[in-house]
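The block underneath contains the structure these notes are about, expressed in structure tokens.
Only one protein chain is missing; all other protein chains are in place.
The letters A and B name the chains in turn, as written, and every chain counts its residues from 1.
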Amino acid sequence: MTATDTLKARYPHVWRRFTPLETAKRYAWFLAIVLAVVWSLRNLDITWVYLLDAHIQAADLFTRMWPPDWTYWEAVVDPLLETIHIATLGTIVTFVIALPIAFLSARNTTLNTVTWSAGRFVLVASRSVNTVVWALIFVAIFGPGPMAGIWAIAARSIGFMGKLIAEAVEEIDRGTVEAIEATGAGPMKVLLVGVLPQVLPVIYGTTVYRWDINIRESTVLGFVGAGGIGIELYSSINQFRWDEVAVILIAIFAVVIVSEVVSATVRQRIT
Amino acid sequence: MLQISDLVKVYPNGYRALHGVSLTVSEPQIVAIIGSSGAGKSTLIRCINRLVEPTSGSIALDGVEITRLGRRELRAMRRRMGMIFQEYNLVERLTVMENVLSGRLGTVTFWQALRRRYPPEDVAMAFELLERVGLSGRENTRADALSGGQRQRVGIARALMQKPDLLLVDEPTASLDPKTSRQIMRLIRELAHERGTPALVNIHDVGLARLTADRIIGLKEGRLVFDAAPDALSADALTEIYGEEDWSGTVDDADRRRGKGDGEGDGAGTAREIEAEAFAG
Partner (left out) sequence: MSAASGRAAATEPPRQWKAPSLVANPLLRYALWALVGAYLVWSLGTLEINWPRVAQGLPRAGDMIARMFPPDFSRWELLTRGILESLQMAVAATFAGMVLAIPLGLAAARNLAPLPVYLVARGLVVLSRTFHEVIIAIFFVKIVGFGPLAGLLTLIVASVSFIAKMIAEDIENMDMGPVEAVRATGASFPKLLLYAIQPQILPRYMGVSIYRLDANVRHSTVVGIVGAGGIGMTLSASFKRYDYDFSLAILLAIIAIVFIGEIFSNWVRGRLK
């Protein structure tokens, strides 16, 4: 008894994980999040009654999709190939354009503050605008078709790849660069021998990764007329041919899964 | 001939690393630079090839003033100075041969560098150097597959590929075990003497410095406080450079080994060496 008494005297009776101030701060954060969500939901112009019969609508949709109209598959093959081509060619274009921009956007390889800011702006602008929005712009320029799709894919991917490569460039080992500079090599040679080999795995990895994402993105380019399977999907939906839609969705599913497996395998072998 | 006078370096954050260092190296000798961490050893070496920009003072190699060179001339000057680093600073993902050949980067075109087509005499010299540093047959190994000692050998070969008039060596052994340290320092000494190239070597290990250098320079807080032959490095001199400490182990040990001639890293000596380094650090 005396032992516990001395212990009681020495330590407080209550233990709390957080101090009162910390607790208050945590509650304030929760409150802020809840308020933001409530504000969002209240201001959105949503007619909630539509949700009531949503399950009926959905069930109706699925009964119309099943069974799929398998005879339609022949019409799907070419657009599907076009989708893959758009993604692949778009990724190749991206690779060529993104590399120099990435080096300009990395603090340690850029020329001056102006080139650095310009590079950063290009990367941010490219990433902020969705592929489909880019497609709207390029359809207005090149007219409907896969050309607009390729450039839309490239325009969006430049920001993605450029950012990841620039980050890798900023994290390279300074010592190696110093050693190459000490041999009297000029800036281009330092880039070639000192910097490039260090970031090459990242460059290959992000390219393959982006290609995989681009396959998925190029399936919807057709909605705004930029080529690929999206055109067929959009027209089938508008004609309420849900059995055709089912075939297209299954085809898209297969292609996306295969590209994901390919990309994962390649990336695993690189690193 | 290297002439440094009144060299001052103030870093942008206001830290004065060098307070007017003057130094002349007129013959092909190994000059060891010793001093505590932060005494300005690395700054001094890096000012010479301007990896660090000196604030004021003059550095001249064979009468050419280095501090005033333009970018293009500076690159030409850097080709004449080979540098060896503590962390080897190899391009890890390239082969040993590509790393050694990168010593010739200053002389080949960008296109040659891109296609890895170096002139035949460069390739021959690279093979010769690889044999000389004990790495023959390893030319196609990737640098990240080598041990620390082997990497430093590649670093030495890269520096010598430049056919330098001066070797700048920054803590070549600080990341290596005592035995490998000795082998590396002996290799640097032999190669520099063979080629008649003077070498400035930053080194923490006082015992090893006494063993391999022809001349020792002591830096303290950015000032030159000692400059003499290794034999003159007494306990008093060490106190002057590093501060108060019992130096008996370091001085005696190195004297004994120097008397023996060559310093093979035997067990007992190695242990004392580490002890001495612990005191010095």
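The rule is short, and it goes like this: a contact is a pair of C-beta atoms (placed from the backbone, for glycine too) under 8 Å apart; a residue touches a chain by one contact, two chains touch by 3 or more.
Computed from a predicted structure; not experimentally measured.
Interchain touches from the omitted chain, evaluated on the whole complex, reach A, B.
From the options A:Val132, A:Leu191 or A:Val266, the residue with contact to the unseen chain in the full assembly is A:Val132.
Only one of B:Thr43, B:Thr67, B:Thr95 or B:Thr250 touches the chain withheld from this view, namely B:Thr95. Mapped onto chain B, the interface with the missing chain covers residues 95, 97-98, 101, 116, 118, 120-121, 123-128, 131-132, 139-140, 163, 194-195. Although one chain is not drawn, its touching partners on chain A can still be listed: residues 33, 36-37, 39-41, 43-48, 50-51, 54, 57-58, 61, 78, 81-82, 85-86, 88-89, 124-125, 127-133, 136-137, 140-143, 145-147, 216-217, 219-220, 223-224, 227, 233, 237, 249, 252-253, 256-257.
Everything below uses one rule, namely that only the chains that are shown with their structure count from here on.
As a whole-number value, the distance joining the C-alpha centres of chain A and chain B reads 48 Å.
Taken together, the chain A residues at the contact with chain B in this complex read 173, 175-176, 178-186, 188-189, 192-194, 197-198, 200-201. On the side of chain B, the complex with chain A involves touching residues 49, 51, 75-83, 85, 87, 89-94, 98, 102-106, 110, 113-114, 155, 158, 162, 168.
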